[in-house]
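Left out: one protein chain. Kept in place: all the others.
Letters A, B and C name the chains as they come in the text, with residue numbers starting at 1 for each one.
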Amino acid sequence: MSLLCGILNSITTMDTARMSPPSTNNKSKSTSVDDRPHGSLALHNIPTGDAQHLEHAVSTDLQRTSSQVQHTRIALGLHPSAPIIEEHDTAEHAENWWPKFRLMLKEPFAEFFGVFIMVLFGNGSVAQVLLSEGQKTAPGGDGFGAYQSISWGWGLGVMLGIYVAGDSGAYLNPAITLTNCILRKLPFRRFPIYLLAQFLGGFAASGVVYINYINPINAIEGHNIRTVPPSPTATAGIFCTYPQSTLTKASQFFSEFIASSILMFVIFALRDDSNKGQFSASSNWFPLALFFLIFGLGACFGWETGYAINLARDFGPRLMSYAVGYGHEVWSAGGYYFWIPMVAPFFGCLFGGILYDLFLFTGPSPINTPWFGLGELRRPRAAISDRIDQQRKEGLV
Amino acid sequence: MSLLCGILNSITTMDTARMSPPSTNNKSKSTSVDDRPHGSLALHNIPTGDAQHLEHAVSTDLQRTSSQVQHTRIALGLHPSAPIIEEHDTAEHAENWWPKFRLMLKEPFAEFFGVFIMVLFGNGSVAQVLLSEGQKTAPGGDGFGAYQSISWGWGLGVMLGIYVAGDSGAYLNPAITLTNCILRKLPFRRFPIYLLAQFLGGFAASGVVYINYINPINAIEGHNIRTVPPSPTATAGIFCTYPQSTLTKASQFFSEFIASSILMFVIFALRDDSNKGQFSASSNWFPLALFFLIFGLGACFGWETGYAINLARDFGPRLMSYAVGYGHEVWSAGGYYFWIPMVAPFFGCLFGGILYDLFLFTGPSPINTPWFGLGELRRPRAAISDRIDQQRKEGLV
Amino acid sequence: MSLLCGILNSITTMDTARMSPPSTNNKSKSTSVDDRPHGSLALHNIPTGDAQHLEHAVSTDLQRTSSQVQHTRIALGLHPSAPIIEEHDTAEHAENWWPKFRLMLKEPFAEFFGVFIMVLFGNGSVAQVLLSEGQKTAPGGDGFGAYQSISWGWGLGVMLGIYVAGDSGAYLNPAITLTNCILRKLPFRRFPIYLLAQFLGGFAASGVVYINYINPINAIEGHNIRTVPPSPTATAGIFCTYPQSTLTKASQFFSEFIASSILMFVIFALRDDSNKGQFSASSNWFPLALFFLIFGLGACFGWETGYAINLARDFGPRLMSYAVGYGHEVWSAGGYYFWIPMVAPFFGCLFGGILYDLFLFTGPSPINTPWFGLGELRRPRAAISDRIDQQRKEGLV
Partner (left out) sequence: MSLLCGILNSITTMDTARMSPPSTNNKSKSTSVDDRPHGSLALHNIPTGDAQHLEHAVSTDLQRTSSQVQHTRIALGLHPSAPIIEEHDTAEHAENWWPKFRLMLKEPFAEFFGVFIMVLFGNGSVAQVLLSEGQKTAPGGDGFGAYQSISWGWGLGVMLGIYVAGDSGAYLNPAITLTNCILRKLPFRRFPIYLLAQFLGGFAASGVVYINYINPINAIEGHNIRTVPPSPTATAGIFCTYPQSTLTKASQFFSEFIASSILMFVIFALRDDSNKGQFSASSNWFPLALFFLIFGLGACFGWETGYAINLARDFGPRLMSYAVGYGHEVWSAGGYYFWIPMVAPFFGCLFGGILYDLFLFTGPSPINTPWFGLGELRRPRAAISDRIDQQRKEGLV
């Protein structure tokens, strides 16, 4: 935790200098304009008589506090206001240091726990299937799960992770976050803190899975022995992905690339307001559709490289497994395969996103500007400052 | 049933003395303010002409009856008014003893049958998979189900149990109930009757499963022989959980603890009004999300200790299996493991709930008060009476 | 088809005599009051200008036709008006004999096709798993499905059958229909035509499955040889249920009884307006919940007797299999087991329904009247005529 705080402080120091505080208007205090459908929380915003009175009483404090919280949030790259409903914006957030601190880090906490839940179920499902393989005492007589359990584990892990991380946008994946920065107006400045939170979520969750399954891991590998595929007793595959041996390097990359492209393409389709005419993939359905999407990637593109498609889900647990003693092989296995699930998802998601924007998206996207937005590459500084001006005008930063 | 009534009477006698009857206002008669989203039943509340007339005619009776019912309900720790829609609040509830009795015990009955349905499917799925293991005459030639059927069984058992027990809050688990008492303003006084109902639901349902599968149990174990794992013909695992032999005591505890934590953490996320901005986990989606959550716990954390995570689901059936002759081993197996699924879920759920409140919850919670609510531990009596006053003011008790 | 018409005619002749035509009011023309939630179709009822004009022009014809259709429908025990939306109630239904005929039999057709779809998927899944057992050329190398496919098949068969039969109430099961007659005001007079339609749907669908799989059945059994379990090449289990050999008669009955009870109990919970406070099991969710319910019955209570729980699903296909040559054994197998899935579901569903009404239902039910409705058994004639009067007043018949 101190590590996290330290990093946060350094980011803060680095960024605050060049940021001016945003105008504090009462409306934007409770909901970030960019992350929420208009009016979605309106039902909760009707305060009862007492609450109104209370709110009035502490309003001065809240203004001061909010202003302090807002400064930190801006420095972290977040929207000035944390995404909480108005009736939760009470005195306690002004008076106690922890609620204030939590407001500052609302979205990173959400991303952390979203990835945490996702990896907990994902890694947990692999652990259970791999470690109980062929166990005769299982009901049914053949282990506690089959490969399909892993599709279930990752699929529902993502679904529940999205529910947990709802407030932050529930990207749960640095590659998806970055693609949203490039193509969907998510401010670039949020990327580092989101990346950090997602990575730490994956790191921590795989550690919990390791602790939970340490007895059977010892039983299979032996005490203080930890191995990586293709060792016959390898358990490293519980935490991060290792490729099939028949694959060339190009095929390793392509497998991660295509799976990431599909991921981003379908997510953009599901989040496209214009593409809801017929079958209304409303926000309610998004987590369930993601269950099917991730299940499908596991069942259809999960064999060759284990469908990492996510730096946070792969690098985080890989580092954890290195830390607990799986050895240098976690990096060298598969011909130093480890960098592919770090890099390929970024290219894949970006490609999938561009593909969607090119052929199906009609809303605002760099792809829908002259020369597919490539013109801006000639004057990058101007383009960036234009973009920031625009975002500031829209209240995104 | 007479046992239940006896216990209820004793509770009643014990508690009535120090309870004053609540003010009887017409509005609170049909819906308990705490358990229901405002207005959710509004559509049913528009009485037709005839019904209005009828209601008017019996209103005096209803008032009297309600008052009597309310007294008993208060004594049991329940909200003064049973959660029924207004158009069901008719003369019959005033005139007949059984409808009156049912109104008194509405929520305990709901919890009883919720757990009943849950355990029926859960225990049933284990029974079917375990007893039909490897049967060659099955379609497919290898038994009637695999380990995954058990994930399905418990997952959909919880889902359908929630539908059945909707009116009571559908906690279905003493640990979840207690955590809601501590962190979510559910009155503590409801805990005993809920606990009792949940326990009895698990006890009764496992008895039905036992009766249903008694022929194949006899065929496998032999008449009048009942064994517990690791006996090769053991069938006790149908009813309650037994740990894997490789686990240390600490791992047994940790496995139940972590699964319970995840359970509570995700449930709090799903029930957090502030966390619905993006993906609106509305009440409609709750039962389905719980299916995935329980399925996931079974597929990812279900191997080591069988994911009991619920006293009612484990101790109830364990007692039943002891009663029908599985012998002292139901307690002694796994190094007197039986207490772990009774105790660990309480700690795990509380930990998961606190974790959620610490990092993601912005609404009213003891964690969101000064010193994380620990200050109140210095003056427990005052804190309790404050709490009860507060609840009385809000109409919760 | 001529058989069906013949039976219908006889019913018509028998019943028309003592029925008086209902009052024809415009409102009841398009929606049957009992079967539909109020206002659910309101959105479709706003006619455009042209349609209004058209409707006006043919209104006289429609009145005459409707009256004729209504007479037949009343004679069949159905509601006077077929459940179609107003904008579909156009001239064509007045002028063409087939649309008129279809209006007369709307609900029986819906029940027929609902059961048809259900049995098509259900029997189809058993056929595929059983006939392809262990086939090495399958992708995966071990047949085209496992026991779980059958849970899927029946589960989604019921779900899709409900969608197909939505207009008729989608009972799809004579035992559920009858329990609704007894406890939920469904007019008894509809039972025979529903029963007939459901039975014929099961009969026809199993015939289609037989034709579809006749080549592999011949390959396994041999030409003109058809056997019943426990024959090692038996394929009769594709169509209807045969019990496990270890079961006593009492256990056979109990297994069907308990599964039917659960079925009815959960359906009543899902359809209980008062039990929707928390988790709003709205009509939208009903088919999905039924998928889980039937899947669960298959995974948890499907082994011993094959969870027939439905006369139409078991007797219909059994008769079909007898007709195509599976021999007298379809009746004698399992100690003349065939009558159990015909009789037990009626008792089981009734028991499950009464259980729900006794402990959880607060709405109008015979159980919620003095002496649990048993008082009426002393004066059956009066009770019946009271009931019919009541239904006529409410526009149900």
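Here, contacts are C-beta pairs under 8 Å (C-beta built on N, C-alpha and C of every residue); 3 or more make two chains touch, one makes a residue touch a chain.
Here the structure is a predicted model, which means the values were calculated and not measured.
J.: If you put the missing chain back into the full complex, which of the shown chains would it touch?
T.: Within the full complex, the chain not displayed touches A, C.
J.: Among C:214, C:323 or C:374, which residue is in contact with the omitted chain in the full complex?
T.: That would be C:214, which touches the missing chain.
J.: Which residue numbers on subunit A touch the omitted chain?
T.: 126, 129-130, 133-134, 143, 145-151, 229-230, 237, 244, 246-248, 251, 254-255, 258, 262, 265-266, 269-270, 273-282, 284-285, 288-289, 292-293, 295-296, 299-304, 358-360, 362-363, 368-370, 372
J.: Given the full complex, what residues of subunit C touch the hidden partner chain?
T.: Counting only subunit C, the missing chain is touched by 31, 35-36, 40-41, 44, 82-85, 87-89, 92-93, 95-96, 98-99, 102-103, 106, 109-110, 112-113, 117, 120-122, 124-125, 127-128, 131-132, 137-146, 148-149, 152-153, 156-157, 159-160, 162-164, 166-167, 169-170, 208, 211-216, 218-219, 282-284, 286-288, 291.
By our rule, only the chains that are shown with their structure count from here on.
J.: Need the CA-centroid distance for the pair subunit A / subunit B, whole Å please.
T.: Chain centroid spacing, subunit A to subunit B, equals 33 Å.
J.: How many angstrom between the C-alpha centroids of subunit C and subunit A?
T.: 46
J.: Hunt down the residues of subunit B that sit against at least two other chains at once, touch-wise.
T.: 143, 145-146, 148-149, 282, 284, 288, in rising order.
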